[in-house]
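The complex is shown incomplete by one protein chain, all other protein chains being positioned as in the whole.
Up next, chain A:
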Amino acid sequence: MASASKAARIGEEVWKSRVDKVNAELVTLTYGTIVAQLCKDYESDYVEVNKQLEKMGYNIGLRLIEDYLAKSNTMRRCTNFKETADMISKVGFKIFLNITPTITNWTSDSKQFSLIFDENPLADFVELPDDGRAQDELWYSNIFCGVLRGALEMAQMQVEAHFISDILRGNDSTEMRITLIRYIDDEMPMEDD
């Protein structure tokens, strides 16, 4: 697909020339500390921790989209949701985390797809707490869902994102499901009269 390889090229180029890098362990440990602290603060109410992570991500996404657009210089609108998916994986994830999650499992109406994370810099070294619940309830990297929701909302797309499997839980892969709910139409200002 032409748009996919183009996206890959943009991502590669921006990552090489226009992004400040930080040490990967710094990111991993900082994020790990946040999650561990949330688990402590909410007394291991993992459902609530997931919610908080998503909320944090949402707030990041709202701003990050500006940075993304500035760096990637792709002000042109994506023609369809498939192209959006390519841009998310090959440009978005590439320039901020240097990973390109695999896009797969499209539904026939092209409104729902999966991102498979072969590598996940947030989850290095992590073993979930062995309390019999974290393995079933905590989505460790849930911040990603919020980031996507926030960023796409600013680009006139309302989406819903959630993880359906995680290597940390003992699954074979880390998979996130993203659903396009609707394109948000530009809202006209109210008439004066």
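We take it that a contact is a pair of C-beta atoms (placed from the backbone, for glycine too) under 8 Å apart; a residue touches a chain by one contact, two chains touch by 3 or more; residues count from 1.
Convention: contacts and distances are computed from a predicted model.
Student: Looking at UniProt, which of "Trafficking protein particle complex subunit 2", "Dynactin subunit 6", "GINS subunit domain-containing protein" or "Exosome complex component RRP41" names the chain we cannot see?
Tutor: Matching the unshown chain against "Trafficking protein particle complex subunit 2", "Dynactin subunit 6", "GINS subunit domain-containing protein" or "Exosome complex component RRP41" yields "Trafficking protein particle complex subunit 2".
Student: Just name the one of A:20, A:130 or A:185 that touches the chain not displayed here.
Tutor: A:130
Student: What does the interface between chain A and the hidden chain look like in terms of residue numbers?
Tutor: Counting over the whole complex, chain A touches the hidden chain at residues 25, 28-29, 31-33, 35-36, 39, 124-130.
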